[in-house]
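Would you mind keeping the following structure in view while I ask a few things?
The complex is shown incomplete by one protein chain, all other protein chains being positioned as in the whole.
Right after this comes chain A.
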Amino acid sequence: MSEQLHDDLGVTLKTVITASIEEAIRRGAAKVEAEHLLLSIAASGDAAAQALADAGLDYPAIEAALQDERARALRAAGIEPVSDERLHATRNSRPVWGASIRDALRRGDFKAHRNRGSAERERLAVADALIGVLRADLGTVPRAIEYAGVDRAALIARLERF
């Protein structure tokens, strides 16, 4: 299912995107969304992950922020979060691509580096994808980042200087 999504994105980013599918499966998600890509980028060991960590968004912090976002969203509807134990289920091993991860990869900064050499594009690919994730102004990721108290625009600006 992944081929159409990342045909020209390079080996490093492909690995990170494949890991995002695992993130979605582990969370019992029916769709792979931008937040799963954010998590797999944070776990990648790439320079982009270091930029996230420097901003206060290492992997555990992102997990916590995403959980906080969902809890707040449910409370907005008067629902208390349900315990993970009650939600335990065998995972769907074939989640489909969600709209937000497609949007993130469309918004990524890949074109900005089209004239650079392939090694340089490869070096920047994960950071470019992260910029795409962070450029979403609405939805789960910007909400989680705002609740975490992190300056999304400053983080994008830093990544654009890579």
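Simple rule for what comes next: a residue touches a chain if its C-beta (ideal position, glycine included) is under 8 Å from a C-beta of that chain, and two chains touch if they have at least 3 such contacts; residues count from 1.
The definition used in the following text is that contacts and distances are computed from a predicted model.
**Student:** What is the missing chain called in its UniProt entry, if the choices are "Thiol-disulfide isomerase/thioredoxin", "Lipoprotein", "Helix-turn-helix domain-containing protein" or "Multiple sugar transport system permease protein"?
**Tutor:** The record names the chain that does not appear here as "Helix-turn-helix domain-containing protein".
**Student:** Quick one: which of A:36, A:123 or A:143 touches the chain that's been left out?
**Tutor:** A:143
**Student:** Which chain A residues touch the hidden chain?
**Tutor:** Counting only chain A, the missing chain is touched by 28-30, 69-70, 72-74, 76-77, 79, 82, 86-94, 137-140, 142-143, 146-147.
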